[in-house]
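We show some of the complex, not the whole, and keep each chain where it was.
Note that the chains are named A and B in the order they appear, and that numbering of residues resets to 1 at the start of each chain.
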Amino acid sequence: MGHLKDLRVWAAIFLVIAIIVGIALVPELNKYANVVSPSPSENAFMYEKSMDILVMLLIGFGFLMVFVKKYGFSSVTATFLLVALSLPLYMLVRPYLWGISTDLSVTSISMLLFAEFAAASLLIAIGGPLGRINTHQYLLIGLLFTPLYALNEWILLSGAVIPVGAFLDTAGSITIHAFGAYFAFGMIIMLTTKREREIKVETSKSSNQFMLLGTAALWIFWPSFCSALTPLDKIPLVATNTVLALCGATLATYALSTLIRGKMEVSDIANASLAGGVAIGASVANVTPGWSMLIGIIAGAISVIGYTFIQPRLQKHTGGVDTCGVHNLHGMPGVFGGLVAMALTASPLWQLTGIVVTVALAVTMGIIVGFIVSRLGRKQTPYEDKDEFLSADEENLII
Amino acid sequence: MGHLKDLRVWAAIFLVIAIIVGIALVPELNKYANVVSPSPSENAFMYEKSMDILVMLLIGFGFLMVFVKKYGFSSVTATFLLVALSLPLYMLVRPYLWGISTDLSVTSISMLLFAEFAAASLLIAIGGPLGRINTHQYLLIGLLFTPLYALNEWILLSGAVIPVGAFLDTAGSITIHAFGAYFAFGMIIMLTTKREREIKVETSKSSNQFMLLGTAALWIFWPSFCSALTPLDKIPLVATNTVLALCGATLATYALSTLIRGKMEVSDIANASLAGGVAIGASVANVTPGWSMLIGIIAGAISVIGYTFIQPRLQKHTGGVDTCGVHNLHGMPGVFGGLVAMALTASPLWQLTGIVVTVALAVTMGIIVGFIVSRLGRKQTPYEDKDEFLSADEENLII
């Protein structure tokens, strides 16, 4: 009964928070009324990108996490809630960091796009502790993560710390992927109990097929993620490069998974195939299609090696269970992508600085946030919906 | 055997109807050849919206209705068929109501968009009697509903009855959502047998996950639904407002579902999260993002209260089973959205008139259409595919 009372108290708290965020956003409109806004056709094009990225968030990340057999309702619900919390929260927070000069305003779709990037990074981050925390704990992570993400983005890109243009990360290999993944890395150290370390996460044919649907949604729209903020004339190059990086990673995943394991593992296919998109993010506007494919092949290989060799070792050393293997998909390929860009930028030292700062900040903040969240208690039945969903354990729901 | 003979006769009838509609549309081309058409880039942008809305129709509404465990094939097939019937039918009917001045022509995508709105309203309407009628009964509803929908749209928006611009309903809170939902309200009074009132509609883990996929498709592309016909320069505002209304409803749904029920109900999450999109439709181009979020929060709350408290009471009083709870998702939030717009329009009385006319017309016509359809007989096995699909009850199909 204490459990149910807790659920209710937290539900009330987050309802109040939602109302406060809504009220705080009421007058925001006028504040940026004199911002220069893009042309209608640029807005129209960014608009379509913002829809594509919503597909990646809700169907892509959402269903990629449905692979946990008895935890599908929670995975999708957490995805919905974190998107619903982080989008308005980012819109509220960012102007305080970037100041009046920000291009965020309701006369430009870029406000929505930047907020979606924040949501993507958050969804990456919760892939680490997925299944071991309750809904209100996901929401608390979202509440704390979003401003920290905005802070790191401000350090890397606003010009206040690193000179504008010195850090090359067109599509967020570091800003979005590595930050989310290393934040997860920090959190899971605090959010894995001894008992949870022994539990095997169960999957099923159906849950794995939903996972593959999530993969498809991410693969397909990754070019929109990469080209969301590029000028119109760069779009053919950026789109082609992104697609070829994904092609490379997909082929490498099949090859490496088969070479290492003897047969393919469906979770390798579902995840590592996307590593090319993660890695190409930093340099996507600065290389040729052939290079993109080669970067994708290497990223796919790194990711499979992560799933097969590195993750078990890391888990033994840190004690943290990385449910979705976000370190293999977003962490290492992201850092690899950021390092590739060192060869392409005029300021490799600033590039390295940006990478190191991001990883260090993310791990540290992840540990702190993980500690705070762990103080709210542990999930009763890890990797199962039934703690928080009615009728999820009824017999007629089994199939 | 009489059952199978009936199925064949109706199949032949609708094949003939399809051929007649096709023939009737052959010469339509020239009729509107001198209509002023939008610029290529406006058409291009509307084109993308029309694709997004097709996702909402076939994957969104289609899979949202797959939650009925043993009725998935029928739900998706009915969706396909109703879209396939109502799109050409609306294109055929509308010019007779609106006259030569209509902007419907094959030189503008707006013809397709208006037809898609009609299809959306129809899919909302059949969510009421879902699972208790046969395929040809769905098609008969589609045949009767589409002209009635066009009639109501003409009353509200053509200027023939209510002055042009006096009724504020940018994205169809009333025109599309409330009309469909109250049409369903009327129909189900006629389309629920005593036996059906006692049957519990069964769901399963897999059917509920497909439902959540439908929810995601609707959530994601709702901004395209709302901005389909807005001028290019309003798109950033309309898109941001729609997204924030959905964010508000999603957070409120989690909170209210947990507060009222103790734990979440997955069908609340799947449905009420969308109520923000329904409610913001009327005023989406006239409020700020913060207001949109607050409207969304209230709409989500109304919808959960509908599912938990109002639906059981209504069912007891009217005897009608609302399978998908469309009254909770599209009915009350739609009317709420229409009423909010009263505060924003210069002609609140016309606004109220439009709402009252729509609800009254929809309920009345729904009762009449429901009565006609009920005369064709009842479905043998409610909520199951096997009456109309081969091998749906074979053993190898269970899982």
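Quick notes on this structure:
Everything that follows uses one rule, which is that contacts are C-beta pairs under 8 Å (C-beta built on N, C-alpha and C of every residue); 3 or more make two chains touch, one makes a residue touch a chain.
Predicted, not measured: the structure shown is a model, and the values here were computed from it.
Counting every copy of the one repeated chain, the full complex in this structure comes to 3, with 2 of them shown.
Just so it is clear, only the chains that are shown with their structure count from here on.
Distance from the chain A centre to the chain B centre is 33 Å, each centre being the mean of its Cα atoms.
Contact residues on chain A toward chain B in their complex (touch as defined above): 4, 7-8, 10-12, 14-15, 18-19, 21-29, 37, 40-41, 43-44, 47-48, 50-51, 54-55, 58-59, 62-63, 66, 72-73, 76-77, 80-81, 83-85, 87-88, 91, 105-109, 111-112, 135, 206, 210, 213, 387-392, 396-399.
Interface residues of chain B, counted against chain A in their complex, comprise 41, 45, 48, 52, 69, 202-206, 208-209, 212-213, 215-217, 219-221, 223-224, 227, 232-233, 235-237, 239-240, 243-244, 246-248, 250-252, 254-256, 258-259, 261-266, 269, 273, 288-291, 293-294, 296-297, 398-399.
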